[in-house]
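Every protein chain except one is present and positioned as in the full complex.
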Amino acid sequence: MKVSVFRKAQFNAAHRLHNPKWDDETNRRIFGKCNLPNYHGHNYVLEVKLTGNVDPETGYVMDLGILKKIIDEEVIEPFDHRNLNEDTAEFRDLNPSAENIATVIYHKLRKRIAHEFEVGVRLFETERNFVEINI
Amino acid sequence: MKVSVFRKAQFNAAHRLHNPKWDDETNRRIFGKCNLPNYHGHNYVLEVKLTGNVDPETGYVMDLGILKKIIDEEVIEPFDHRNLNEDTAEFRDLNPSAENIATVIYHKLRKRIAHEFEVGVRLFETERNFVEINI
Amino acid sequence: MKVSVFRKAQFNAAHRLHNPKWDDETNRRIFGKCNLPNYHGHNYVLEVKLTGNVDPETGYVMDLGILKKIIDEEVIEPFDHRNLNEDTAEFRDLNPSAENIATVIYHKLRKRIAHEFEVGVRLFETERNFVEINI
Amino acid sequence: MKVSVFRKAQFNAAHRLHNPKWDDETNRRIFGKCNLPNYHGHNYVLEVKLTGNVDPETGYVMDLGILKKIIDEEVIEPFDHRNLNEDTAEFRDLNPSAENIATVIYHKLRKRIAHEFEVGVRLFETERNFVEINI
Amino acid sequence: MKVSVFRKAQFNAAHRLHNPKWDDETNRRIFGKCNLPNYHGHNYVLEVKLTGNVDPETGYVMDLGILKKIIDEEVIEPFDHRNLNEDTAEFRDLNPSAENIATVIYHKLRKRIAHEFEVGVRLFETERNFVEINI
Partner (left out) sequence: MKVSVFRKAQFNAAHRLHNPKWDDETNRRIFGKCNLPNYHGHNYVLEVKLTGNVDPETGYVMDLGILKKIIDEEVIEPFDHRNLNEDTAEFRDLNPSAENIATVIYHKLRKRIAHEFEVGVRLFETERNFVEINI
């Protein structure tokens, strides 16, 4: 029987939605206030989900302290209190929509977590707008 | 890689559970206080989930502003501050249980959203009682 | 040193805002959708606050089980799953605005609680609209 | 069309993580503060999910009052205000990790619920750490 | 008997803490990651509190729709999706700490609200860090 374990974390970042291939008017029409030039920001809430077997010695799918450390290294340290467009290599040429941020986080975590586990990511941009990746 | 996006909304409505084919005593026994004749009400919280591919131009599965507009037109405008039993065509002959309300909302949204997207609906009647449709 | 203790409860009720001294158009202009004739409803969340001294024998200001029982008898039993306008004596001639509901609840609780305690009431009509009485 | 219904409940319990086959130092290294000898505790929040068809007579997948009664009997009554390690037969020889508690709850509920329904369990140990079983 | 009414709103903004009278090292030592040069951001949650008498005609202290409109004009329109340091006159020469943002909001609202009402402001920068003004 597979069990999923979840760990929640938060990072506070600035971002702006912008497609450099479009002119300003198209960017403003498609992205609205999210395209304003000087950035805005969010308290991004991240839920990471690991699915696997329960280790009979520990009763754990994975020690959530270890998962917390991986999330801290891959997500919180590089993204927290940063400007995603300006300060991170990942979003230099990738629009930091919630979908793209979640996808980047998914791949960063996936390569740190053993393949016996499935990985899922839910990312809240606000309480009303959020995205999820489950593979 | 498929990504799901979610948009949350709320509507405040009155309703009453009642099966007109049953006598009053059966209705009261099955539905309890939910059958009381003069209605009660809820702050219904709705989460709509769309699953699809991320558009590389926008970084969006779907612009959540467009999804919000569809939810407003199909759900909030007709149901908010209404009596579901008395004021809506959908629940004239259908018992407005959370399951049935979610099913009606699912079908209303499904026909407004392109078929390349999967649609899911979660509806909270209270913080402790909620329902979900995922197809 | 005074300590306040709080107990949270919920009731689900229908209501409608209406002033019988006004014509329909004035009612609609002032109360908007809250005036619609067939009622709407809310999950009302109530927080009751008692302030007093800590009893050195129990470590309690008041046993919250006793406070829960008073709230159940005075608020939950008469208001839960009711239509406030139609089913309750208190709002037959009093508009069931959140302010008035909180005031009625305050007086009902105040007369059940010993005068050595201060009583406060906070009532959430929605997560975004709420009222408070502190005397 | 299948619909899922959810019921949320809470129990407050003490526990301690410990593997009797390991020495004290290994227990402390693997379980950290969760291994401290005199127990600590949590407000465990449980979400139970049933998936099935909607009964056209009631509009219910299952009456959530019946589900609440089953949860009360199987989970709240035996676990609430208990020490899971000391007071319950289930965790006498099973480490009460969130994964194992959820698994025990899943099996207790599964045997009380008709096989036409799928059963899922989500258990929050804290707001940041939670587990889920979906079969 | 005075009653308080509350209206909750949200705005998403970028900011950076910086005192131009200090050198870079002092700014970094005092403000830590909040001083990083390219801004970060938050979902600021605002609760506005008005205290006054209940109007016997409406049952309202103030129509929360009117309060919402004032909050939209004074806070949401100018601050939402903005960079507080770069895009607003108020924080050109004032460090946008939560305390200072709340104070600015308090004064903006105070001058729009009749003096018979007391005004209070609570501002959440994150779920764990928030500030309040009650006069």
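Per-chain numbering from 1; labels A, B, C, D and E assigned in written order.
By our rule, contacts are C-beta pairs under 8 Å (C-beta built on N, C-alpha and C of every residue); 3 or more make two chains touch, one makes a residue touch a chain.
Being a predicted model, the structure only gives us computed values, none of them experimental.
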Contact list for the unshown chain, restricted to visible chains: C, D, E
From C:30, C:61, C:84 or C:131, residue that would touch the chain that is not displayed: C:61
Option from D:82, D:108 or D:122 whose C-beta touches the chain left out: D:82
Hidden partner chain, residues of subunit E it touches: 17, 19, 21, 30-32, 94-100, 102-103, 127-135
Interface residues of subunit C (partner: the chain not displayed): 1-9, 49, 54, 57-61, 63-65
For subunit D, the residues touching the chain missing from this view: 10, 12-15, 33-34, 36, 38-43, 80-83, 86-87, 126-127
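One rule holds for everything that comes next: only the chains that are shown with their structure count from here on.
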Joint neighbours of subunit C and subunit A, given as chain labels: B, E
Of all other chains, the one whose Cα centre sits farthest from subunit D: E
A-B or A-E, whichever has more C-beta pairs in contact: A-E
Sequence positions of subunit A contacting 2 or more other chains: 127
Listing of all chain pairs that touch each other, if any do: A-B, A-D, A-E, B-C, B-D, C-E
